[in-house]
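Got a structure for you, questions after.
Omission of a single protein chain aside, the complex is shown with its protein chains in their original locations.
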Amino acid sequence: MTHKIAILGASGYTGAELVRLIATHPQLEIAALTGERKAGMTMAQVFPFLRHLDLPALTRIDEVDFSGIDLAFCALPHATSQAVIGALPPSLRVVDLSADFRLRDVAAYEKWYGKPHAAPDLQAQAVYGLTEFYRDDIRAARLVAGTGCNAAAGQYALRPLIAEGVIDLDRIILDLKCGVSGAGRSLRETLLHAELSEGTNAYAVGGTHRHLGEFDQEFSALAGRPVQVQFTPHLVPMNRGILATAWVDGDGARIHAVLQARYCAESFLHLLPFGTVPSTHDVRGSNFVHIGVAGDRVPGRAMVVVALDNLCKGSSGQAVQNANLMLGIEETTGLMGAPVFP
Amino acid sequence: MTHKIAILGASGYTGAELVRLIATHPQLEIAALTGERKAGMTMAQVFPFLRHLDLPALTRIDEVDFSGIDLAFCALPHATSQAVIGALPPSLRVVDLSADFRLRDVAAYEKWYGKPHAAPDLQAQAVYGLTEFYRDDIRAARLVAGTGCNAAAGQYALRPLIAEGVIDLDRIILDLKCGVSGAGRSLRETLLHAELSEGTNAYAVGGTHRHLGEFDQEFSALAGRPVQVQFTPHLVPMNRGILATAWVDGDGARIHAVLQARYCAESFLHLLPFGTVPSTHDVRGSNFVHIGVAGDRVPGRAMVVVALDNLCKGSSGQAVQNANLMLGIEETTGLMGAPVFP
Amino acid sequence: MTHKIAILGASGYTGAELVRLIATHPQLEIAALTGERKAGMTMAQVFPFLRHLDLPALTRIDEVDFSGIDLAFCALPHATSQAVIGALPPSLRVVDLSADFRLRDVAAYEKWYGKPHAAPDLQAQAVYGLTEFYRDDIRAARLVAGTGCNAAAGQYALRPLIAEGVIDLDRIILDLKCGVSGAGRSLRETLLHAELSEGTNAYAVGGTHRHLGEFDQEFSALAGRPVQVQFTPHLVPMNRGILATAWVDGDGARIHAVLQARYCAESFLHLLPFGTVPSTHDVRGSNFVHIGVAGDRVPGRAMVVVALDNLCKGSSGQAVQNANLMLGIEETTGLMGAPVFP
Partner (left out) sequence: MTHKIAILGASGYTGAELVRLIATHPQLEIAALTGERKAGMTMAQVFPFLRHLDLPALTRIDEVDFSGIDLAFCALPHATSQAVIGALPPSLRVVDLSADFRLRDVAAYEKWYGKPHAAPDLQAQAVYGLTEFYRDDIRAARLVAGTGCNAAAGQYALRPLIAEGVIDLDRIILDLKCGVSGAGRSLRETLLHAELSEGTNAYAVGGTHRHLGEFDQEFSALAGRPVQVQFTPHLVPMNRGILATAWVDGDGARIHAVLQARYCAESFLHLLPFGTVPSTHDVRGSNFVHIGVAGDRVPGRAMVVVALDNLCKGSSGQAVQNANLMLGIEETTGLMGAPVFP
């Protein structure tokens, strides 16, 4: 059985990644694509790499007939989704890829995003979209809020460790190395090839990155008390990929065992042998996550390293995985494509 | 119906690309993988990006039981294939990705490869593997010789133009821009990131590149008289992709029309509107070819630009496409994955 | 003796490159830096890589006191220079890095740049800035018009060959591979790291690139009759560098000999042994030009390959070289820094 879907905001990178994934998904069919500023254009004009596909042209959202559509992916800019989703038919299932519904507490939303939440009623219905940890809720949800890509990477490293109490909750450092597509198709000098290639730098220092709101929410809930991690991302000259290095206090072997127990049945989460660490090269373009654990010569210290593709598993791949659950499709459908290497 | 295949030489880039493609191919199943120097290792050890797959371990070729295998991909180094394929069961279909059987004339082989051909009898059976131009022969073949990746790119630009006589046969220049994976997993200083990134250079200048042997063979046969193109490749800091710029004498609009007529029914070959030229960014990781034509302010001159992924359409994707034909599978099966962008 | 200079338009890449070069120039001192939109900012704010230097802050041009300044470099956007230079003190020597004064024929300017020339009187005084070919004129000039970076690369390949009549004037193809800094600090999607790295494409196809105006002017003057080359640039994922592949009809050995005779006394132009071709890696960050010549298996055909750094020798380094001549400083002063490799 095929389900018809719409992609709202198809002219950005996550929208294009949704099209890429759904193009070979045997049970999803793209019925509508929107792009407010590029309405009237074909996808081949906006993204020539999709030229081989027979796709509907871009329209404005208000031009879409949602009557035959089973699910909408909403890949709109932050703050736009709250308004748009509120105006969609109440029966339409929605997977939102923005930050608009990630934080259950609207006060936390206002703190991290600097403006009041525009749709608190919808927020109350939203399920947090980290699939492996909210699977049952996602199956039953009308609205799923996709996670931040950095937030996904950090949680794959840490959630089982916090839940099992095997690391010091006040000593968690997340040093992330991030590919540039996480910034979207933004025209900024720092994202130009000339200024980004061949070098690296930290950004959002001092505990200011918005994905900290997700870490606080999720880790505190798991621990049953407030947990505040330290997290700084670094911009690395690669287009896709996040490498999350989690520096923790805990026993490396025990950490490895906890992750092994929790992830061994997961299709997309692969734990490497103890002492081996992953590379973003090995997950590029895929929905897979590689996780490694190493100890340290300093007793009681360890490192968990997570590699994922921010556009796929960190965003659009996660969204398809969640849509599969919501539509009663086998969870891995359309997502088993191997990474592209080299 | 599923066909069992073997990949001989699975520890190089084209071998790994075969595994990547076949992993999601619904009618092919990997029954054996060989790697002489890495026999005994798992593919996850040799290529961690394939970790999620349940694959046979690497063995030596002489350990393979070919009795239940329907087709072998041979991704061995040049000159090795001639010996190996000669020792395979005569009933086993073979797609060879090396240069060993590309040149019908064994004297031409000796000229370009510097040694006598070791299997002239096999050569007589081999079909040249440029799918869109040898489709019927490939369907019936026991042994298909995959083309050179540069040779494929150049031929997609030029074959219909030579066949239709719309360009000057003595005025063909192929200026290619090539990604580094075309050199294979070779340990050479010029292929190190430190020496290759952030710069470009020509190589194999003076009409010395071995793929000229294929151009000579194919273009002369098409023209019915000797044709010698000028061809120089340039190494560009990208991992995948060939951009072939063909400088020709002819009328741009007529050239475009000839290519349109020839390619409009092809699933993988996409001609852009006249005056628009392709980018290797838009075919990366895929079996698609984008082709553009532009005129020039100098009357009677034109340019055909072809973009393809050397590892996929230029090598392993082409091999799977040919295997599909040989095994009676729908030609595009397993090959419709969209390019990865960005 | 030290000369005081001003850099008008110091907030772009060529302006920054001028500062980089002049910072260690023993006879030039930076007295003023301008940037209309960034007036009031320090150079360390605009370009942190210049943080170690003690530089004047950016001002508006109308705030500069030109009375003690010996020479102004004008690194303003195209079309702006014509107005700005006209308003400068008539005694002030000027090296212009824009396209505004490159074309002696104002009709040609209007054809290629799409608007009437705003300062035809100044144009009459301007000397074309390809140092090695206009050295005496440059010494005596008040206004020197820096060449286009592609135009420089192509001319180093071809001028002596046209002057000596050793190539067919109607059979000249320039296939250029260009680094992205040539596009300046422009905010365009195609210049983003995510869209430019790991791929290549042609642009300005069909004989439309503006630097053709310079080729036409210079080559026709040399030949004494109209010469129209074919020229298409390709964008390559590197920040600096132009590799110009000139495909010509002529005898390779004779071409090499002509270039050898013409360039053997030049400090910055280095001809490689016949059959050896250059790499942009080997000139990056420097004022040096490497030039190679190869024959072809097709008799009477040859290739000249030129590598230079577009920001340095193709623009700001050329400007300093010209300023040295205009100010009576030894020509190579401040420009002998070795390339940066790797």
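For reference, chains read A, B and C in written order, and residue numbers begin at 1 within each chain.
We adopt the following convention: contacts are C-beta pairs under 8 Å (C-beta built on N, C-alpha and C of every residue); 3 or more make two chains touch, one makes a residue touch a chain.
Just so it is clear, the model here is predicted, and its values are computed rather than measured.
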Can you tell me which of C:38, C:102, C:234 or C:290 touches the chain that was removed from the display? C:290
In the whole complex, not just what's shown, which of A:77, A:207 or A:328 touches the removed chain? A:207
Touching the left-out chain: which of B:237, B:278, B:295 or B:317? B:237
Positions on chain C where the hidden chain makes contact: 13, 16, 19-20, 23-24, 47-53, 181, 197-198, 239-240, 267-268, 270, 272, 278-279, 281-286, 288, 290, 336-342
Identify the residues of chain A touching the omitted chain, counting contacts across the whole complex. 173, 175, 177, 192, 194-203, 205-208, 212, 228, 230, 232, 234, 236-241, 243, 245, 247, 275, 277-282, 284, 292, 294-298, 301, 303, 305, 307, 342
For chain B, enumerate the residues touching the unshown chain of the complex. 13, 180-181, 185, 187-189, 191-194, 196-198, 237, 239
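Basically, only the chains that are shown with their structure count from here on.
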Leading the contact tally is the pair B-C
Central chain of the complex, centres being mean CA coordinates: B
Are the interface residues of chain B and chain C largely the same numbers on each copy, more than half shared, or largely different? same
Taking the mean of the C-alpha atoms as each chain's centre, how many Å separate chain A from chain C? 45
Could you work out how far the Cα centre of chain B sits from that of chain C, in whole Å? 39
So which bits of chain C are touching at least two other chains? 194, 196-198, 237, 239
